[in-house]
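Heads up: the structure comes next, in structure tokens.
What follows is chain A.
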Amino acid sequence: MIVPLEHLLILSTILFLLGLTCVLVRRNLIMILIGVEIMLNAVGLVLVGASAFWQQIDGQVMVLFLMAMTSAEVSISLAMVVYLQRRKNSIDIRSFDEMRG
Partner candidate 1 sequence: MSFAALQSLLPQLILALGATAVLMFGAWIPKRRLWLTVGLLLALSAALVAGLMEAPLAEVGGMYATTLYARFCTVVWSLTIAATLLISFRYADLHRFGGGEYTSLLLFAAAGMSLLSAATSLIGLFLGLEAFTLVLYILIAFNRTDDRGAEAGLKYLVFGAVATGFLAFGIALIYAASGSFHFQEALAGIQIEGALRPIGLAGWAMLLVAVGFKISLVPFHLWTPDVYQGAPAPISGVLATAAKGAVLTAFLPLLTMLGESGAEIKNVLWLLAIITMLVGTFAALPQTNLKRMLAYSSVVHMGYLLIALLVGGSDGGQALLFYLVIYSFATFGAFGVVTSFATEHEELQEYEDLRGLGYLHPRRSIVLAAFMLSLAGIPPLAGFFAKFGLFQAALRNGYAGLAIIGVFASLVSVYYYLRPIIVLFMQERSAYQLHPGSKSEYLLLAGCFVAILALGIYPEPLLNLVVLVLP
Partner candidate 2 sequence: MTADSSLQFPLLSLLLWLPILGALLCLLWYKAPAASRWIALGTSTAVFVLSLVAGLYSTGSAGWFLYEDASWIEHFGIRYTLGMDGISLLLIILTAFLQLVAVVISWDQDKFSALFFALILVLGTGIMGVFLALDLILFYLFWELMLIPMFFLIGVWGYKRKVYAAVKFFLFTLAGSLCLLLAVISLHLLHGEQTGVYTFALEALQQTRLSFSQEMLFYLCFMAAFAVKVPIFPFHSWLPDAHTEAPVAASVDLAGLLLKTGVYGMIRFAFPLFPHAAEKSLPVLAVLALIGLFYAAWIAYLQTDIKRIVAYSSISHLGFVLLGLAAWNQTAWEGSLLLMINHGVTTGALFIAIALIHKRTGTREIAKLGGIWKSQPNLAAFFLLFSLASLGLPGLANFSGEILILIGTFSSNAVWAIFAVGGVLFSAAYILRMVQGTIWGPCCEPFDKQDLGGREWLVLIPLAVLVVILGCYPQPLLDSLREPVSFMLRQGGQP
């Protein structure tokens, strides 16, 4: 393995934190979902890297599962975006705080 695992991990952690920051900071639902995608991509990076580090196929299998799962999640999320847009004319998460306490 050319790239040391540490570098990979640092990179993907940065990526993950970027995604997380996006989730925490943005108010637009679509941007939040994009943040989540970035987080998941960081995961994929770790998996592939670890797979290479351990000389194993399992990690790559997991990446495939992850991608499949992500696509399912994205489709549901986008359906939700459409639904919310239609109901409330807004996909700003700040407009959804009716229930509290």
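As a convention for this text, contacts are C-beta pairs under 8 Å (C-beta built on N, C-alpha and C of every residue); 3 or more make two chains touch, one makes a residue touch a chain; residues count from 1.
Regarding candidate selection, all candidates are chains of the complex that A comes from, given by their letters.
From a predicted model like this one, the values you see are computed outputs, not experimental measurements.
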Candidate touching chain A in this complex, from 1 or 2: 1
Residues of chain A defined as touching candidate 1 within the complex: 5, 9, 12, 16, 19-20, 23, 29, 32-33, 36, 39-40, 42-43, 46-47, 49-50, 53-54, 56, 58-59, 61-62, 65-66, 69, 72-73, 76-77, 80, 83-84, 87-88, 93, 96-101
